[in-house]
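In this view, the complex is presented without one of its protein chains, the others remaining in place.
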Amino acid sequence: MHCYAITHQFGIENLVLEERASPKPKSNDIKVRMLAASLNYRDMQVLSGLRNVSLPLIPLSDACAEVIEVGENTSRFKVGDRVMPVFINGWISGRQPMDDEMPTLGGPLDGTLCEEACWHEENAVLVPAHLTDVEAASLPCAAVSAWNALFVATHTGPGDAVLIQGTGGVSLFALQFAKMAGARVAIISSHDEKLEKAKVLGADVTVNYKQYPEWGSIVRDQAGPVDTVVEVGGSRTLEQSLICLRNAGHVSIVGFLSGTEPKFDLGELSRKSVRVQGIRVGNRDSFEAMCRAVSIGGIKPVIESVGTFEDAKSTLVAFRDGNHFGKVCITF
Amino acid sequence: MHCYAITHQFGIENLVLEERASPKPKSNDIKVRMLAASLNYRDMQVLSGLRNVSLPLIPLSDACAEVIEVGENTSRFKVGDRVMPVFINGWISGRQPMDDEMPTLGGPLDGTLCEEACWHEENAVLVPAHLTDVEAASLPCAAVSAWNALFVATHTGPGDAVLIQGTGGVSLFALQFAKMAGARVAIISSHDEKLEKAKVLGADVTVNYKQYPEWGSIVRDQAGPVDTVVEVGGSRTLEQSLICLRNAGHVSIVGFLSGTEPKFDLGELSRKSVRVQGIRVGNRDSFEAMCRAVSIGGIKPVIESVGTFEDAKSTLVAFRDGNHFGKVCITF
Amino acid sequence: MHCYAITHQFGIENLVLEERASPKPKSNDIKVRMLAASLNYRDMQVLSGLRNVSLPLIPLSDACAEVIEVGENTSRFKVGDRVMPVFINGWISGRQPMDDEMPTLGGPLDGTLCEEACWHEENAVLVPAHLTDVEAASLPCAAVSAWNALFVATHTGPGDAVLIQGTGGVSLFALQFAKMAGARVAIISSHDEKLEKAKVLGADVTVNYKQYPEWGSIVRDQAGPVDTVVEVGGSRTLEQSLICLRNAGHVSIVGFLSGTEPKFDLGELSRKSVRVQGIRVGNRDSFEAMCRAVSIGGIKPVIESVGTFEDAKSTLVAFRDGNHFGKVCITF
Partner (left out) sequence: MHCYAITHQFGIENLVLEERASPKPKSNDIKVRMLAASLNYRDMQVLSGLRNVSLPLIPLSDACAEVIEVGENTSRFKVGDRVMPVFINGWISGRQPMDDEMPTLGGPLDGTLCEEACWHEENAVLVPAHLTDVEAASLPCAAVSAWNALFVATHTGPGDAVLIQGTGGVSLFALQFAKMAGARVAIISSHDEKLEKAKVLGADVTVNYKQYPEWGSIVRDQAGPVDTVVEVGGSRTLEQSLICLRNAGHVSIVGFLSGTEPKFDLGELSRKSVRVQGIRVGNRDSFEAMCRAVSIGGIKPVIESVGTFEDAKSTLVAFRDGNHFGKVCITF
C-alpha cells in the first residue's frame, strides 16, 4: 500500500510517497481501505513542525474508509462498512481524561494519507448513509468540534443567537448545526461573496468584519445579545465577541494555535458572567450523536474542493495558501 | 442620620461626613440601622473614580444591619432582625439577567457607609445566628463570590483539588468553603506567615509564589491535577493556573479590574478543554444557600481588623495600602 | 367591567357573570384589557372543586391582553403593548422557590375570565408580534410547560428522539418545539385522523395506542431509543414510556392530577439510569426564551376552536367533554 510520510524534515514539500507492507489487524482492530480524506489547519501545523511529533509520520487525521478485514475480537463493524476514525484515540465518553497526553491521529499517531490502515474498532464510527465518501471524510475533526462547541460545552437550542466566525470547516458545520437546532445565526467574514453563500446556508445576519472592524455592536443590534460564540478567529476577535455576547453568555474556543495570546479585558468576563470553554474536538459519543443529527437533518457538508491522492501535495499547498468556504478533500 | 459621601471629587480624602434626614421606607422597603460594614477592593476603585458612577454617592456595599421599620407590603422580615444587603439589587435567582446594567450597592446606588438606609425587602438576607455583626458584614460580596466560584459556576465536592490565590476576603472564604466541601486545597501567597495561618484554616498545600514563580507545577505535584482554580490574582497568574489545572478543569475568574489584559496561551484552553467562568458576586438564592452552609458548618469569617464609623477614612486608607489576611470592617 | 366568577358553589354551571368596578393599578402594576383567553385541563379541576382554592374566584389562567394603563413605578411595558400573564406569580428565574405554596392565576389568585385586570408588571410578558390575540392566549401554561419539559428539564437538540403523548395543548407545542430543535418526534394518539394531522405538523413516527397497547417497543423500533418523553398520559403510560426510553433517558412529567398513582416498575428506573422530572409550568425567563423561539421559528400555535366571552360557559363545557387537537380559546 502507498502512503505519504514526513521522514526526516518537516514541510509539505518534504512529504515522501512510499510503498509499505499492507498492515495486519490485531485482534481488536479493523483494517480499512481509505476512500477519502480531508484537511484541517492543524495538519498544516504538524507538517510545518509546529507540533511536537516524532518522525517518520503519515499526516492527516480525517478520513472515510471501507472496512476490508475485521480482527477476531471485534463486534462493532463488518467488512464493507464505511467508517470514520475518532481523532483522539480512546476517548469514548465523558469529559477529557485527566492524563495529559492523548494519542491523536495525524501526529503523534500515523494518520490517514495512506491507502490502508488498521484501527482499534473502538476508534471508528459508522458513516451516515446519505453522505458521499468525500462528505463523510470532512466530519471527524471539524464537525465534531462544531458539535461540541454548540451542544456539549453549552446547549444551543431554539431561539438562541449564535455567532460564527469565518467560513472554514468548523464554522460552516456550526452554521448548519445551529440552524438545525432552531437558532438565529450571525456570521462574520472578510468577503461579501462568502457572506452571500452563508446566507444560502441559512445565516440570518452577516457582517463583513473588514468593512466593520467594530462588528461586535452591529451583531448585537441585528441578532440580539448573543448566547453562544464559536470562537475560531484568533487573538483579536474575542474583544468584539464579548461586546455582542449576552450576560451569562458562552464562548467556545476551537482550534487555537498554541502560542496565541488573547487580547481582551478579563474584567469583562466577570462583569458579564461570561463562560469560556476550550474545545478539543470531542469524544466518540459526541461523534455518534452528531451523526444521528446529520442523518435526521439530511445535512450535507460543504465541500470547497476535491483533489486526488496522486496530487496530494498540491492540494495541501493550495489549502495552506487558500481562503476557504468549507472543506478541502482528497480522494483515493 | 450620618453618612459619608463623595460629593464632587473622587478620592478617599474627599469623603464628606454629612448629616441627612432619616430615610422613609416605601411600601416594599425595610428601614435598617447599620451595625457594621466591610470593605472590598471594588470600593477602592469606586472611590478612586475608576468606576463609572455619578455623584454624590455613599460608598461601600457590605453591611450587617438591624431592621428598625418595615413597609406595609413587606413580609420577609420583622423589626429586630439582623440582615445583610444583596449586592446586585433585583438579582434573585437564576443566571445574570440579560440587561446590561444592573444596580449595585456602593455605586451607582448609595451604599452602606451610613447610619440608616431603606432597602427593598427582596434585596436583603437574614444573618446566620452564630455570627457577630462584624462577621456578618463581611459576607455579601466576598463570601457570595467565593460560593459562586466553587458551587454555582462548578460543583466542588469531596476529593476535588482546589487552588486558592492570596489571602484576601474572597480567597479565605473559598478556602473555608472548599474545606467544608471535602476538597483538598492548595494556596499561594507571597508571605510565609500568611501561608502558616492558611494551614491553620485547613490549607493542605502552601506555596510562596515569590519564592517559586513557577508555582504551577509545584501545586500540581503536591495537590494533584487541580479541578478548580479561584482566580483572583491578576493577568499573570492564569498562565501558572493552567499548568496546575487538570484536563477539563475549571477556572472561576473573580473580581478583576476592567482593563486587565490576560497573559496566557489561548491554545492551552482548547488543548486541555478548560472552562473559564467569570463571576459577578451572585444572586440572592446563592447568598441564602451560602448562609445555610455557614450556619451548618459553624463557619466564622476571618476578620483582619475592625475600625469605627468615626475613623472610617483612616480604615479605608489602611485597607487600600495594606496587604490583608481576611476582611477589614467598620462598626457603627 | 364584566367577569365570570364562582361565588358559592363549584361547577361550570355555577359560574356567575358579574359586573365589577374597574380595577385600579398599584404603583408596580399594569392594567390590562383582556383580548383572548385559553383553557387548560387544570381550569376544569379548579371549577370542579378539585383544587384547594377559596371563593369567590375568577377562573382561567391564560390570556392575551392589551396594556391600557401603567403604574407610576413600572418600566417594562407601555400603553398599547400586548402582554400575557405569568402563571406562577413572582417566579422570575432559576428553579422553583423553596416556599411550598406559590400564587397561581385562576386559583388561588383571580384569573383571566374577566374584561379587565391589574397585574404586577413583573408578572407579564410581551406577545411575539406575529401572533394573533388568540394564538398568544394559548401560550402561558401549555407552551411554557412544553418548553420546560424539553429545554429546561433536559436539553433537547438535533438528532434526539422525543416521544409525545396525545394531541392536547402541551403535546402539540412539544411537537412543534422538538421539531424546531432538530429532533425526531414520535407521537401516540387513539385517533388516526389526529395522527395524520400530527404528521402535517412534522411528526416522524405515529402510533395509535388503542390499536397497539404495547406501543413502547413499536416507538423504539421506529424512532430509535427515545431520549426524552413528555409524559402527560396518566398513570399507565409510564410503563410503555420506559420501554421505548434509552438508557440514561429523560422523562418530563407534565400536568398530572393530584391523586394519580403511577403503574411502573421502580427497578427499571435504576436499571436504565432513567431520570424523571416533574414540570410545574415554568418561570418568566423560560416564558421569554420560549417567545424568542416562537418568534424566530415563526411558530403558530394550533387552535382547535374559539368561543366568545358571552358564550364562555358552553365553551368550557365543550372543552371539558371534548377530545382536542390543540387549544380551545375565548375572545372578548
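Observations, loosely collected:
In order of appearance the chains are A, B and C, and numbering begins at 1 in each one.
Here, a residue touches a chain if its C-beta (ideal position, glycine included) is under 8 Å from a C-beta of that chain, and two chains touch if they have at least 3 such contacts.
Note that the structure is predicted; figures quoted are calculated from it, not measured.
When the omitted chain is restored, the residue from C:Glu19, C:Glu72 or C:Glu261 that touches it is C:Glu261. Across B:Phe151, B:Phe309 or B:Phe332, the single residue that touches the chain missing here is B:Phe151. The omitted chain makes contact with just one of the residues B:Gln45, B:Asn208, B:Gln222 or B:Ser295: B:Ser295. Considering the complete assembly, chain C touches the hidden chain via residues 95-100, 153, 225, 235, 246-248, 253-280.
Contacts to the hidden chain, counted on chain B, fall at residues 151, 155-159, 177, 180-184, 224, 289-297. In the full complex, chain A makes contact with the omitted chain through residues 92-95, 97, 283, 285.
Simple rule for what comes next: only the chains that are shown with their structure count from here on.
Taking each chain's centre as the average of its CA atoms, chain A and chain B sit 41 Å apart. Shared interface positions of chain B, i.e. residues touching 2 or more other chains, are given as 95, 97.
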